[in-house]
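If you scroll down you'll find the structure; I have some questions about it.
A protein chain is absent from this complex, but the other protein chains hold their places.
Which chain is which? They are A and B, in the order written, and residues in each are numbered from 1.
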Amino acid sequence: MRIRTLMAGALVGLLATTTACSGSGSGGGDTLKIGFFAPESGFGSADGRSALAGARLAVEQVNADGGIDGKKVELVTYDDASDPKQGAVIATKLVSQDRVAAAVSGSYSPQTLAGATIFQRNRIPLVSAYAVNPGIPETGDFIFQQDFDGEVQGRAGAVQLAEDGVTKPAVIAVDNDFGNALVQGFSDQAEKSGLDVVSVDKNEFGEKDFGTIIRRAVDAGADGIYLVQYVAEGTQFFRALRKSGVDLPVLSTEGIDSAGFLESIGDLADGAKITTNLNRDAEAPATKAFLEDFAEANDFPADMVAASSYDAVKLILDAAESSGTSAGDIHQGLLDTSDHEGATGTLERFTDGRQVIKPVQVLQFQGATLVSIGEITDSSVITP
Amino acid sequence: METTVDGLVIGSLYALVALGPCLVYGLLRVLDIANAASLTLGGYLVLVLAERADSPLLGVLSGLVAGAALGWLVQRFIYLPILDRGPIVTLVTGIGLYIVATELFRLVFGPSQRSAHVELPLPDVDVGGVRLEGIDILVLAVTFGVIGATWYVLTRTRSGVLWQAVAQDRHVAGAVGVNSPRVIAAVFAVGYLLSALAGALLSVKYDAVYPTLGDIPAYKMLAIIILGGLGSPLGTIVAALLIGLVESWVVASFGFALPRDAIAFVALIAMLLIRPQGLIPSRVVKP
Partner (left out) sequence: MTYAIVVAVTAILMATVVVSLNLTAGYAGQPNLAQSAFFGLGAYFAAVLSVEHGTSFWSVLPVAALVSGLAGAVLGAISLRLREDFFAITTVGLNFVVVALFKSVDFFGGATGIYGLPLPTLGGTSFTNDHFLVLSLVLLGLVVLIAKVVRDSWYGGMLMAIREDELVAASLGAPVALFKASAFALSSLLAGVVGAVYAFFISSITPETFGFNQSVLLLSMLIIGGMGTIRGAIVGAVLLTLIPELFRFAADYRNLVYGVFLVLVLRFQPQGLVGDDSWLARGASRLLGRSGPQSHATKEVAR
């Protein structure tokens, strides 16, 4: 019996240590705390690196200008290890221990959704930087989505393929909520744009062999491919396409608008197009400034993940600047956002569903670089 | 036809990876997940040395040496002391080792995937209308070379007979004078070396290596060595080729209808229920 008491005591002690070690979060004071989480380890770690770099850049710039209301901005960051379960725990920690005034998710949809519930219950505003699940802002009125949702981008993809003269596209998508949301939007729009989708194939994470699936698409009579993949799978797709000698137009998505992809792809994707939110050739001063500052601060290229995380943090900081630094003030400030000039374009205002209406950028690989070739502005397509 | 060739090439890589753990299992009844770390290591050394020193060959060689050394270290300092704790403890220890390795790769080589665009001085070949890339031919040649060598060593040499002796009974073999720690060390070193070789081929073929490269091979090779009848080298090779072929055929006829990784395990579970002793049960390693 006594052994058991001893052990129970030890466990309770350990639990207490967890609380003590994690530091006493003092709200207020001279700092404005913004929470942040991203997949710094696990399969999403390349995106985590970009997201963190983008968010840090925004905070450093504001602090260099004297902070907000004389307060220094502190970014409290956690690694969610690409693990959906971590979202809720990190959100709770940010809310109850670190007592952040607002938070940014620099992570994927599952983690963002899990965290969003906690932020909503505690009435702390959360801005999702680049997660595409349309369900995220539906969590509640404190949850904002900075990037257009996956269905918008999917619809834009269908419009763009039709414009390129494709009539019978084959869809090859990763089987997770990123892939599903985009394929959903793409399929909805396909008919309206006069496309006849010949096949939809969904692959696992980490799929390496696209040769067979490309042959299947060709056999099905496809005259174009809509590709929804991440960096590793996207690279393998383009290698397989080159090897197969098949010459079909490919339209992909922001999933491969990633520093990791640009660093490793070489000229394999030459000619392929993507839809994304970061226009690297934009004349807009906000975008230009971001690209220059990012290049100066980091040794890897800026991508949509970095730009979106930068914008999400900036949105919160601008809201705090104009409305005040409490969670309630920032929430109000976000609702009142007007004509915010960000790296990913100008945001007139958030919709009633706390989503954004922004033109979808179309870029093309020319050799190893991405060049802007247009944007999709049709409001029936880009309105969530 | 292309589908069949693709399947064979992939199956060959599976066979290379699975052969080491199969030999290890035959000896020690240890399901060694950590072996997949050697695969990633081999991949990194090839691509990093191709990039930095412009010598993929040096990369392959250093990968083989590093793989063998890793295998020796793992058995000497981790597995041997806990062998008699049973299969679950060693299995989970192996998984722990694999996690440590993955994290080290991420910290040392960075989170992004690396590539080096290695150009092999091998021509593409046309075989009956199917275009084979140089690397595919190399994969097939190396695999069949390794398979031949393994068969020769196991059946025609003293070391092979030692393996069979130790596989039958570790303690008895020791008692009759076979130096089983040395046999165990050698098998681990060779097993990890083969994995490093497979990793090198894999990362040149796909021109990509990243910290979690070994994840899928790690679990799939378990399915393969079971499917082949635990501890049966011949069965393992047949099972590896079969899985490669079936995966390709399933994808060709149904698309990615079934997740590729589930295919191996569905096949496994179905087969085990019909034929619980494995495809080609080992004659040496008794259940």
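Simple rule for what comes next: a contact is a pair of C-beta atoms (placed from the backbone, for glycine too) under 8 Å apart; a residue touches a chain by one contact, two chains touch by 3 or more.
Since we're looking at a predicted model, the values are computed, not measured.
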Partner chains on view for the chain not depicted: A, B
Touch criterion as defined above, residue of A:E60, A:D141, A:D175 or A:E341 at the omitted chain: A:D175
Touching residue (missing chain; options B:L57, B:L107, B:V125 or B:A149): B:L107
Absent chain, residues of chain B that touch it: 25, 29, 31, 77-78, 81-82, 85-89, 91-93, 95-97, 99-100, 102-104, 107, 219, 222-223, 226, 230, 258-259, 261-262, 264-266, 268-269, 272-273, 276, 278, 287
Those residues of chain A which, in the complete complex, touch the missing chain: 2-4, 6-7, 11, 14-19, 21-22, 40-42, 77-79, 81, 84-85, 87-89, 92-93, 95-97, 109-110, 113-114, 117, 133, 135, 138-139, 175-177, 179-181, 202
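Here is the rule we go by: only the chains that are shown with their structure count from here on.
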Approximate Å spacing (C-alpha centroids) for the pair chain A, chain B: 36
Contacting residues of chain B [partner chain A, same complex]: 2-3, 6, 10, 103, 106, 111-115, 117, 131, 133, 206-208, 210-212, 215-216, 248, 251-252, 255-256, 259-261
Complex contacts: residues of chain A adjacent to chain B: 40-43, 45-46, 48-49, 175, 199, 201-204, 206-209, 211-213, 215-216, 231-232, 235-236, 239, 243, 245, 259-260, 263-264, 266, 300
